[in-house]
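A single protein chain has been omitted; all remaining protein chains appear in their positions.
Read from first to last, the chains carry the letters A, B, C and D; within each, the first residue is number 1.
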Amino acid sequence: MSGEVIRRARGAVAALVLVGLVVAPWVVDDYTTALLARTLALALVGVSVALLTGVAGMPTLGQTAPYAAGAYACAVVGSRVSDVGVVQLVVAAGAGALLAALIVPLVVHARGVIVLMITLAIGELVVVVLGRWRSVTGGTDGLAGVPAVRPFWGLPALASDQGRYLYALVVVATLVGAVLVLLRTRAGLVLRAGRDDETRLRASGHRVAVHLSGAHIAAGAIAGAAGSVLVVAQQYISPADFGFDTSALLLLGVVIGGTASVGGALVGAALVIAVRDWLFGVLPGHAPLVLGALFVATVYLLPTGVNRARSRLSEAAAPQPDPPAAQERATVGEVGG
Amino acid sequence: MTAVAVGTNRIDPYLIPALDGVAYGLLVFVAASGLVLCFGVANILNLAHGLLYAIGGYTAAALLDGGWASLALALAVGVLAAAAAGVLLAGLLTPVATGSHLSQALLTFGVALAGGSLLVAGFGPDDPQVQVPATLEGSVMVAGHRYAAYRLVFIVVAAVLAAALYLVVRRTRAGMLVRAAVDDPEMVACLGVSPARIRAGVLAAAGALAGAAGVLGAPIIGPGTDTADTVLLLSLVVVVLGGLGSMAGTLLAALAIGEIQTLGVALLPAAAPFLLFAAMAAVLAARARGLAVRWRTA
Amino acid sequence: DDAPGPSAGGSIKIGLLASLSGTYQAVGTEIRDGFQLYLDTHDGKLGGRQVDLIVADEGNGAQTAVPAATKLLKQDRVSALTGIVGGGSVAGVTPVLNETKVPLVGSNGRPELKDVSRIWHTSYLSDEPGAAIAQHVRDNVKGSVYAIGPDYQGGWDELRGFTDAFSKIGGKLANADGKTTFTPFPATTNFLPYFARIKASGAAAVYTFYAGSAAVDFVKQYAQSEIKDIPLYAAGFLTEGGVLNAQGDAARDIYSVLNYSPDLDNAENRAFVAAWKAKHDGSPTTYALASYDAAAVLDRAIGAAGSDPTPEAINTAIGQLGQIASPRGTWQFSTTTHSPVQKWYLRQVRQDGRALSNTVVGDLATVGR
Amino acid sequence: MTGLLDAQEVSVRYGSLAALDGVDLCVHDGQRHALIGPNGAGKSTLLDVLGGSTRPQRGTVRFAGRDIGRLGPAARARRGINRIHQRPAVFATLTAAENVVVAALPRVIPRRRWWPAGRRRAAQQLAGPLLEQMGLTAVAAVPAGHLAHGQRRQLEIAMALAGRPRLLLLDEPAAGLSAVEVGRLVELLQALPRAVAVLLVEHRLDLVYALSDTVTVLRDGRTLAAGTPDEIRTSPLVRQAYADGVA
Partner (left out) sequence: MLTVDRLCAGYGGGTVLHEVTLRVRQGSIQAVVGRNGAGKSTLVHTIAGLVRPSSGRIEVGGVHVAGRQPHRIAQAGVGLVPQGRRVFSRLTVAEHLHLAAAPWRARTSGGEGWTVARTLDLLPRLAARLRHRGCELSGGEQQMLAIARALLGQPRVLLLDEPCEGLSPDLAARVRELVNKLAADGLTVLLVEQQLQHAIEIADRVAVLEYGRMVYDRPTVEARRDPAPLAAMVSIAAVAPLPPNRPTPRLWADTP
């Protein structure tokens, strides 16, 4: 009963937030709109980090790699091939997924901190490559002058902050919805089970490596798509956008939001990034101090934030055992050995 | 005769990088030693480790005046200050002690950010000057090459430290308690030992080690705005590469990093920017795969 | 409402973006202080208008610089932007500048840009120091020169400036493949393996460019290495400002090229240095100077922009400034690159009383297009 | 005649210690085979070898006529070897019901194959009755990490059953169960269709004699004796083996 209430309340809050986000550009100034658009991109990467860290139990510091792949693919496609948003989005997601697929053999057998360090190394390597592959990436100073995107064939190019923000919002909302659906399928269930006890999962006959690879590639695609949102929001990208501090802040944001919860990750990552960007503007020179203090405070204000969110999630998602009447209808097919 | 001369000439340019790789690797080991204890052995993810080192570094910069007495003083003050910071950190960590690495990371990262900017606010954004005793300032001749004397001294310091750490962790009751607390803190408490005390002790020791490393390493990885990050990253790499808690492994990893950063760079200058992280990813991935296979076979 | 331009009281909003935290904090602080010094010595006014200076933190690079700049431009609606330490940050800020049509009078980093119609710099182009010193090195070094620098855009430009000019006048590089050696940046803290290569190359001199803590590491390790007797030439940032203190004796005798030195003998400089020393420890750096000059540029441009100094009007006025008197000597904006056409000086680190300082030992070329 | 499961000459060494030393074991279709022996005899190690989580240095393991020695635990589970662990292994943050669903997934195929949720639904329909059989209905929605020790063991048995085993490897299933639960377990095992073979490791000999038709006795990694429960019960050799384990 109380689970039902909580679920309702969460739904109401989510709907309220969504409505707020839709009307935001008409309420706030251009700067805030631009900041929000950028934040949305990073929040989406945060979701992909949460998918790996919280749901699959593989903490990652390397989601900036597919994120960067998507962003640069989008920037290159945007300035040379097509200014259609859908095309850019698909290309970016594909690039992210491809890079993630290349990384999979490196990380699929590793666990815990080892994954953290391997992904960190990969993230750093990608930044080095971005800095040196000047013909494509523009080197360490980055790529500017990506033409304004038109969301779909026949639609006008987005020239205002509002337009870019709404485009970002639609993309992010769609993808987050897709992730939420994914997590409700058996794939999500098996991933969570693997996080708890991999040996048991194997003993039950699941191919753990396949599930983890799938999670990596899906997360890579999401991060890649986020990269294209960043390009649209910021019209400029450089290796600095994909550096270690971005990864670290994303991971921390996801932790604040409760690692296993997609909504939490979205909010946490968005908060951390937005607060950082905002602080650098309003408190010149003291941003790191305040940000650090905020992190410490977060730990105390949300002492069980991580676990609370997780247990709430599993409560909400728990399948109700079938009533006895349903037993006859149990359909169990035969499986070839 | 000429053949030999040609032979030496071919090796000769790499001699000093190779030696320096050892010294640099040992410096990295000393810098990482606190984290070995904290993260490798006690499994407390302390992202403020670089900050503890920086405390030592700034102490050195503030107190060193070129004399031996000042070195001793700086060492004492640096060790005490960093150990105190470690205890403080342990106190802060108490509420998340049973939590995951990730919440520890959140807390210690926050402390590192805030503490780092306080340090820079206190000591100024410029890199301060570090004056070691004059005898160590110069260079000595090694196999016909000039080499910094101070770095040679490091080889001794690191060797002593490695041996001491090994003995403490493997052979003493304190070391056993720390390892036991990683497995099951509740059961340690049921043996009558407070896990909170163990944590405080570990962080104090880690702080002391980091402080000592910061003072002694100041002439090489000097205090500055980036020191904390550099040291943290290098230490994490070394500790994880070394197999989390194995002293010999960590030393080996540190030496490997040292050689990659020096000899590797000398041999393959074009690959220099990729070397460290590519090697790290490759080694970790190979070892993870190896473990996975071994786990299945044995 | 808060439309760009002066408000009724005759004041004007200027945005200053500089690294006030992170790796480049030292430079960022100098830039802020240089600008502030100009305001303090001119009653807080530029072009006769009270200045509302809004400072924002650039952080470590573009990813923090862009949102901070967006705030200055879109929320605070400043009439002009100044500062910016990193070249990457300038590149990142450019789209927003173009959108809001506000001029930037940058005082440090300078990337290669196609369109500079609204972008001005009071510092230099990254390849100019090298170009300015090439002839001197060619004349004074008997043998080949080893070129080494950090592996990022600034490093590439600085070193290219030197090697292009040096090769053009017949100089020979000692580097094995004839190309500059670039060290990973900022990852490299240990330069000894590179020194071993320099030794092996038989170079008669070394030309380099580093800044910040990499400069400290480079110089200190150089002095203890087996190539410590090979003369070291550098773009001036190697020994500029706070890094010189950290380097200490290791920096002695290094030659560097820069557009400024605190011991230049002219009236503006004497006033500038005196005012600086009254407020801060030590001597002003080229970073502070460039920012001071940026304020001077804005001062004259706003004054010339008439009763309604809109960003557009200020931009137009900057283009018509002509000669600018400055502590570094007079200079003017190049019409093509919008960066200074100015004189460069050869300096050497020498004992000056109790401290070491960069002493001007000669004039080099006037550079700028 | 070869059995459903045929392990031959299995040896596992840990350093100088031979946990298993040339053990042969054959389990026939539908057999109730018990494996007993003093502590440290190698029983769990043998189950690990059969389940695929330990690879023996020597020896072959055949299942349903095929060599499965190179297969991992997941592949063996999909072929029908399901097990419970001596230390109950469950997915701590998943509810009891979800635990069973996850365990059931690899071996169930829905009638409507094209519908992605069908498989999960089919597994869910299996979970309800299984939990009820184990007496866990009341805690179906409780995260497994919050269950009592005995409840976890029951849950793991339900999970093993959900995998629709042809061979069930049970490592001390009755340990930590209360009398009522043991009764329920005995009932359940006796009611298992004969198509399911069971290899049971247990220290409670009353259960062993009640449930099994063949007993193998291990000691120090070797087979000491094998036979019907009655033969084993009266064998002085077996008594001696247990007594030695204590002395």
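To be clear about the criterion, a contact is a pair of C-beta atoms (placed from the backbone, for glycine too) under 8 Å apart; a residue touches a chain by one contact, two chains touch by 3 or more.
Computed from a predicted model, the values in this text were never measured in an experiment.
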| item | value |
| --- | --- |
| Residue touching the undisplayed chain, where the options are D:Val27, D:Leu161 or D:Val215 | D:Leu161 |
| Listed residues D:Glu9, D:Asp24, D:Asp67 or D:Asp206, member touching the removed chain | D:Asp206 |
| Sites on subunit B contacted by the missing partner chain, in the whole complex | 173, 176-177, 179-180, 182-184, 186-195 |
| Absent-chain interface as seen on subunit D, which is shown | 14, 37-41, 43-45, 86-87, 126, 129-130, 132-133, 139, 146-151, 154, 161, 164, 171-172, 175-184, 186-188, 190-191, 193, 195-196, 203-207, 210-211, 242-243, 245-247 |
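The rule we apply is simple: only the chains that are shown with their structure count from here on.
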| item | value |
| --- | --- |
| Geometric centre distance via CA averages, subunit D-subunit C, whole Å | 74 |
| Subunit A and subunit C: spacing of chain centres that average the CA atoms, whole Å | 39 |
| Set of subunit C residues in contact with two or more other chains | 21-22, 25, 151, 184 |
| Junction residues of subunit B, two or more chains touched | 117, 273 |
| Residue ranges of subunit D touching subunit A (in the complex, touch as defined) | 51, 53, 64, 72-80, 82-83, 85, 89-95, 97-99, 101-103, 105-111, 116-117, 119-120, 122-129, 131-132, 137, 140-141, 143, 159, 163-164, 166 |
| Footprint of subunit B on subunit C - complex, ascending | 21-23, 25-26, 29, 151, 181, 183-184, 186-190, 192-197, 199-200, 212-213, 216-217, 220-221, 224-226, 228, 241-243, 245-248 |
| For the subunit B and subunit C complex, residues of the former touching the latter | 13-14, 16-17, 20, 24, 117, 120, 124-131, 138-139, 145-148, 219, 221-222, 224-226, 230, 261-263, 265-266, 269, 272-273, 276 |
